[in-house]
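The complex is shown incomplete by one protein chain, all other protein chains being positioned as in the whole.
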Amino acid sequence: MSIDLIKNAIVLGSVYLLFATGFTLVFGSFKVMNLAHGAIMTLGAFVGIYADNVLGFPIGFTLVVAAIGAGAGNAFLDAVILRPIARQSASTHAGAEDLNPIVATLSFGTIVLGLLVQTVKAVDFTYKQTDALAKPFAFGGLTVSSLDLAIVVCAIVMTGLLSLIIAKTRAGMAVRAVAEDRAMASALGVRPNVVSAATFFVSGAMAGVCGVLVGILYSNVNVTIGDHLLLFGFVIVTVGGLGSLTGTAIAAYLVALVQTIANAYFQAAAVDLIVFGTLLLTLLIRPNGILGKNALSAGIARR
Amino acid sequence: MKQSIGLVQQLRRSAIALVAAVLPLLSLPSGAQELQLGGLVSLDGPASFVGIAAQAGMKLAAEVINKDPQRYLGNKSRSLAIDIRNAGATNSQALALARDFAGDAKYLAILGPSLSPQALALGPFAQQATIPLLIMHSPAGDRTVAGNYVFAIAQDGERLADAGASAYLKKYKDTKRAGIVFGSDNQGNVLIANSASKAFKAGGAEVTQFSLPFSSLDFSNAIDTMKRANVEVIYLGQGSPAITAAVQQAERVGFKPRYVGYGTMAAPTVLKNVGNALDGSIIATDYDPSLATPANQLFTEAYRKAANTDPDTYAAQGYATVMLVANAIKSLPGVPTRAQLATALAATSNAESVLGSGTFSFTDIRTVASPPALLQVVGSELKPYRP
Partner (left out) sequence: MINFAALGGAGFLEALLIAVLAALSQYVVLRAGVFSLGTVGFMAIGAYTVAVLTVKYHVAPPLAVLCGILLATIVGVALGALVGKLRGAYQGIATLSFVLVVERIIALWESVTGGPFGITSIPLFARYGLLLATAAGALIIVIALELTPTGRKQSAVRIDELAAASFGTNVAWVNLVAMSVSAAIGGLAGAMMAGNQFAVDPTAFSFGLIIATLAAVIIGGYRSFLGPLFGAFVVVALPLLFSRHQILASTIVAIVTILILGFAPRGLAALTRLDGEFLLRLFKGPLRENRAGSSGPSLLMPVSNDGGRVLAAFEIARAYGAVRAVDGVSLTIESGQIVGLIGPNGAGKTSVINLLAGVVRLDDGRVTVGGQRIDTLPAYLVQRQGIARTFQACRLFHEHSAWSNVLLAATSGRSRSQRRERPDRACAQAAMAFTGCLDLADRRAGDLPYAFQRRIEIARALACEPRFLLLDEPAAGMTQSEATDLGDVLRRTAAQGVGVLVVDHNVPWILSLCDIVNVQHMGKIIACGPPAAIRGDPQVISAYIGGYVEAHEPSSECGNANEAGVGA
């Protein structure tokens, strides 16, 4: 196994982590499996393309603009689509399982992508102002670009920062309170709507940053870049243990490593077979993910 | 139950037929004949870049034809209309829409689909329903032409790969090591990879293959593998966005091989995005944008005006497909039937076309007869390549 392979696995794992962190944040707090997350990432990438190609912003600004754009898109999803449907649902029917967000977020993703296609006509783009990230560093036989470093650092810092915020700050406490019990949190003076919009915004903003970095890393932005990541995001978040950021990080790098190594020795279809086969086995051995808490079922199965 | 549904359907069908029969009478001067075609293209999903361009080409062709029906349809009271539907990404939807077209007598032929899996399912259907099907873009080629009602407008993928790799080897005779990067979950790509591999080996080159999902844009491992194998040339069979991605990712790590590809590599956006990185590459494709025929000049200018960009292979295929149907209709007097149209299409020989080298003929099994157009990239410009 070459050192390049490990480097590639680490970069890929960081991409997965950047994508999955925002996904986990929303799932952990609101039990919403946001199938629009891929589309939101794509939206961020395109906002970034506008800032980069048309406005000529330097890459730092582009990242901020893309984060705001994607964050706003995700907050819109929460405020205009998810919450009204949940309200409607709650008024007719109290407290049961709710699968509606799956369809609602999926549809929202389709709308975002459809409007993007309509606007950009499915043409693909590349980022131009990326000279700052193109610098290669050589460590012995290994060449690492400043872009690779930026992605790895970004992924780890953003995930670490987010866990700190959730664990230590007042804002994080508000999120945890709303996650636990919406009614109780509002009785304690937390405004659940503000908290959920903010959480969705942060989640979307991370997806936007991910979109720009992926766009630069892969030298291409088109309307399908989110599709592939969505499936893996879905998988990583679950295998990590739903809602656990540390578990998500472990799962992201683990999946990337399995995938990269398998890819070096087998053809692509076999790679997916190995990745998903491993996944199935992992869940059979650890039914609540790598770091997941015991589910409701724990007592019934008498483990 | 079965009968009652049949009855409802018949009623509905006759109602539609009635409306269809009456409407043209109302809207057109007497003696006018509107020829209706059904279009099926995928406008969402990973291959939407094909469908959207093909749709633009088809619409443009109908406009051009209807401006001069005497010339294109052989009768000035004729006109051509294309009812284009979004076939989505599934065989189910493509088939449901195709069954609709086939069930409605006013549609003379179906143009499309633009996805290989849909083409593989629609071929046998069209043959059974006896409605001409003109498959626009499917590198699965031969395998899609299920019978005498099914036609392939696009070059067979194997042939394109062979032509491209062979032309490359003729130009760069001492090639020792060649690489192939392809999506192993895509029918066309697998054929292309096998064929390119055979051609490179026949020219004495050692071949390194690397496969990844067709939709993947992460070429880091592929490029590392190619770099380690020290290949001089890489055959890239992916879609246009992926080609941009692969070429730029290689350039970023200081790896600058030459490339061979097909239509996806000749897309204007690819050349715009990658700068000079494709310099020296060879492309075998259906469409040569620099083709200096009046037909192509007319097409290129009209397309630029309509779409504000240069046409790519898929736009040209959409345009050419409609033109081929018009050409076949031209030879048919009166009101053409589907069977007549199929026969006339099969007889197409040296018809004026924007594809290939300016003329188009079908083989005995209704695939493209003319050889692929060969292009080379000089700097960031596409130039014809004449060995």
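To keep things simple, chains are lettered A and B as they appear, and every chain counts its residues starting from 1.
Just so it is clear, a residue touches a chain if its C-beta (ideal position, glycine included) is under 8 Å from a C-beta of that chain, and two chains touch if they have at least 3 such contacts.
Note that this is a predicted model, so its numbers are computed, not measured.
Among the residues B:Leu35, B:Leu80 or B:Ala121, only B:Ala121 touches the chain that is left out of the figure. Annotation: of A:Ile81, A:Leu149, A:Ile165 or A:Leu257, A:Ile81 touches the absent chain (contact as defined above). Note on the undisplayed chain: of the listed residues A:Ala9, A:Val26, A:Leu43 or A:Ala104, the one touching it is A:Ala104. Interface note: of A:Leu35, A:Ile49 or A:Ile166, the residue touching the hidden chain in the full complex is A:Leu35. In the full complex, chain A makes contact with the omitted chain through residues 33, 35, 81, 84-85, 88-89, 92-94, 96-97, 99-100, 102-104, 106-108, 110-111, 113-115, 117-118, 231, 234-235, 238-239, 242, 269-270, 272-273, 276-277, 279-280, 283-284, 287-289, 292, 295-297, 299-303. The chain not displayed touches chain B at residues 1-2, 5, 9, 12-13, 16, 43-45, 52, 55, 83-93, 95-100, 103-104, 117, 120-125, 128, 140, 143, 146, 184-187, 190.
Heads up, the rule we're going with is that only the chains that are shown with their structure count from here on.
Rounded to whole angstrom units, the spacing between the C-alpha centres of chain A and chain B is 36. By the touch criterion given at the top, residues 43-46, 48-49, 52, 183-185, 211-213, 215-221, 224-225, 228, 240-242, 244-245, 247-249, 252-254, 269, 273, 309 of chain B touch chain A in their complex. By the touch rule above, chain A contacts chain B in their complex via residues 2, 4-5, 8, 11-12, 113-114, 117, 121-126, 134, 136, 143, 145, 147, 217-220, 222-225, 227-228, 260, 263-264, 267-269, 271-272.
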